[in-house]
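Taken from a larger complex, these chains appear in their original positions, while the remainder are omitted.
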Amino acid sequence: MTFITRHDPGARFCRAVVHNGTVHLAGFVANDVAQGTEGQTRDILAQIDAQLAKAGTSKARILTANVWLRDIAEFDQMNRAWDAWVDRANLPVRATVEARLAGPEYRVEIQVTAAL
Amino acid sequence: MTFITRHDPGARFCRAVVHNGTVHLAGFVANDVAQGTEGQTRDILAQIDAQLAKAGTSKARILTANVWLRDIAEFDQMNRAWDAWVDRANLPVRATVEARLAGPEYRVEIQVTAAL
């Protein structure tokens, strides 16, 4: 049996789970939803940085990213924040699709995994 | 080369794959689609319990959950079944988005991974 570490449990899910050398993050949405898609993406990526740090890793060891956009027409806005953030020497795989999210105020949601 | 165990193969995919200490489940939909979203979620979570048991694990070792709702407005209905089911001492990460599913009768689909 292998060890599982769970970070920041909330009411119904936690923000990160570590197992077998990999940290799995929840789907993150912006804290400040007054922002547009680019700002919300920056907000989310900052949360991801902090969450990865808590697990002892960083975006330099990111493996996968799944991105949901409320409106796929805002792909370029999300990418502006992504491009400014991502470590070009250590790119993850990624898939981006459109989806309505938990509330209409959310323009983008991102879920990542990273190696420890 | 590592071992892979495949459970309950169907025509085009199987219901669970075990590899490297983790079991990956397929996206599960309800067997009884006469039910609403809360009932369909309960139905799915019972199937997940059974499938995890077959792999020798349980929801206490769940790592990730991805939830698709036919109508994101039914978020609370899904969560009522989720909240009654999830092991609060062992919460997974989760991401929930809206998506049309394989048939219009399906209100919710859930895909999980768990540690052995």
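Order as written gives the chain letters A and B; numbering starts at 1 within each chain.
Just so we're on the same page, a residue touches a chain if its C-beta (ideal position, glycine included) is under 8 Å from a C-beta of that chain, and two chains touch if they have at least 3 such contacts.
Bear in mind that the values here come from a model prediction, so they are computed numbers and not experimental data.
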Complete complex - number of sequence copies, 2 represented: 3
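One rule holds for everything that comes next: only the chains that are shown with their structure count from here on.
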Centroid distance [mean C-alpha coordinates] between chain B and chain A, Å: 21
Parts of chain A lying in touch with chain B, wherever the complex brings them together: 1-2, 4, 6, 9-17, 19-20, 24-27, 66, 68, 99-102, 109, 111
Chain B residues touching chain A - in the complex, by the definition given at the top: 20-22, 61, 63-65, 72, 75, 79, 82-83, 86, 88, 90-99, 113, 115-116
